[in-house]
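The complex appears here without one of its protein chains, the remainder shown in place.
== chain A ==
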Amino acid sequence: MDLVLQLLFTGIGIGAVYALVALGFVLIFRATNVVNFAQGEFSMVAAYLMVVFSVDLGWPYWLSFLIALAGMALLGVIFNLGVYYPLRHRTYLPVIIATIGASILLSNSVLAIYGPQPQVLQGWFDTPGIQLGPVYLDSQYLLIIAVTILLVLFNFWFFEKTLLGKKLQATSQDKEMASLLGISVSTMIMITFIYSAVLGGLAGILVAPVLFVSIQMGSTIALKAFAATIIGGFGDVTGAIIGGLALGVIETFGAAYISVPYKDGFAFLVLIAFLIFRPQGIFGERVAEKA
């Protein structure tokens, strides 16, 4: 029982990271109708920025954190202008191929600069964690869960209560109508890319102390996060969060009770099962294309 509680805590912690990245996926998908296959690389690049400033240059953690997030915002701008924007009038296939190209470019550029050796990044707190009854609560996991809760609340407030959020929603639902109402669609899409790059970066920085900073961390996280969005119901914000948490828990239990080397395979099996038996996910409703 103790082990179960311990695994549940770890699973939710890691699942929260998937949820954050999944949120980035969903936001870009809703704004552009395109899945950004480089979303995971945003996390990886942010983690490496932390390593550069906090470890290599020895700058304060909070300063490195702010610089890394600013770097992600800049990456979001470059990504939008270089990858998405020139292809915005084409069908989805060229766009996803371009984002896959961007993902390969980003991860291998970092590899060429930093080499294949995984890097270590300290956690935010000096205290490693606290013992609560039978369960040991790792401070970094606690932080991840707390930040995720805050971000979900922020997200809700931002999209439902602010004018900018409503404009973003309007853009994602009907670009032509939004532009007729005087909303600058290209600005809205730019903001979406910046926001989801920062979100992805945040997830990468939070999870780095738990996982190790490596080239593969991006694609691993992105894969799980995408599975999470399908499990939750594609394009659904709540679904992405629930799906992410569920996947984190399933994977942690699978690794503990079934097999460690195949840990990364469980997400795939769950994904395939959902695709076959419930492709619309837990919350999703599939809508047919209008003829």
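Everything below uses one rule, namely that a residue touches a chain if its C-beta (ideal position, glycine included) is under 8 Å from a C-beta of that chain, and two chains touch if they have at least 3 such contacts; residues count from 1.
Operating definition for what follows: contacts and distances are computed from a predicted model.
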{"item": "Record-based protein name (UniProt) of the chain missing from this complex, from \"NADH:ubiquinone oxidoreductase subunit M\", \"ABC transporter\", \"Monovalent cation/H+ antiporter subunit D family protein\" or \"3-oxoacyl-ACP synthase\"", "value": "\"ABC transporter\""}
{"item": "Options A:80, A:103 or A:171, residue touching the unrepresented chain", "value": "A:103"}
{"item": "Among A:7, A:67 or A:87, residue touching the chain not depicted", "value": "A:87"}
{"item": "Hidden partner interface residues of chain A, rising order", "value": "29, 34-35, 37, 82-83, 86-87, 90, 92-94, 96-98, 100-112, 115-116, 215, 219, 223, 226-227, 230, 234, 261-262, 264-265, 267-268, 271-272, 275-276, 279, 288-289, 291"}
